[in-house]
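One protein chain omitted, others in place.
Up next, subunit A:
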Amino acid sequence: MAIEVRIPTILRTYTDGAKSVNAAGATLSDLIGDLESRHPGLRERIVDDSGLRRFVNVYLNDEDVRFLGGLDTPVADGDTVTVLPAVAGGMR
């Protein structure tokens, strides 16, 4: 099962410069765990003890996961997950 994860410029140091990487998992949390196993250090830039980091937005097929199930949001083959620093938003 492959899910495309788009990585923002500032986190590409963890992916050898790759703009997007593939990962697997049934939920967003699983997916981030799978990412961490191949790109160590990435996980803690996206989540902290309380969940998604405050200044990070994650989108499932362009939809803000905070309005879905957060880290428990189910993900499936063919989905695209986008990680973005929240500089653009500030609407919450």
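What we mean here is this: contacts are C-beta pairs under 8 Å (C-beta built on N, C-alpha and C of every residue); 3 or more make two chains touch, one makes a residue touch a chain; residues count from 1.
FYI, contacts and distances are computed from a predicted model.
Per its UniProt record, the hidden chain corresponds to "PLP-dependent cysteine synthase family protein" from the list "NADH-quinone oxidoreductase subunit", "ABC transporter permease", "ABC-2 type transport system ATP-binding protein" or "PLP-dependent cysteine synthase family protein".
Contact with the chain not shown here comes from a single listed residue; of A:L11, A:A24, A:L71 or A:A86, that residue is A:A86. The missing chain lies against subunit A, touching residues 9, 55, 57, 59, 61-64, 67-68, 82, 84-92.
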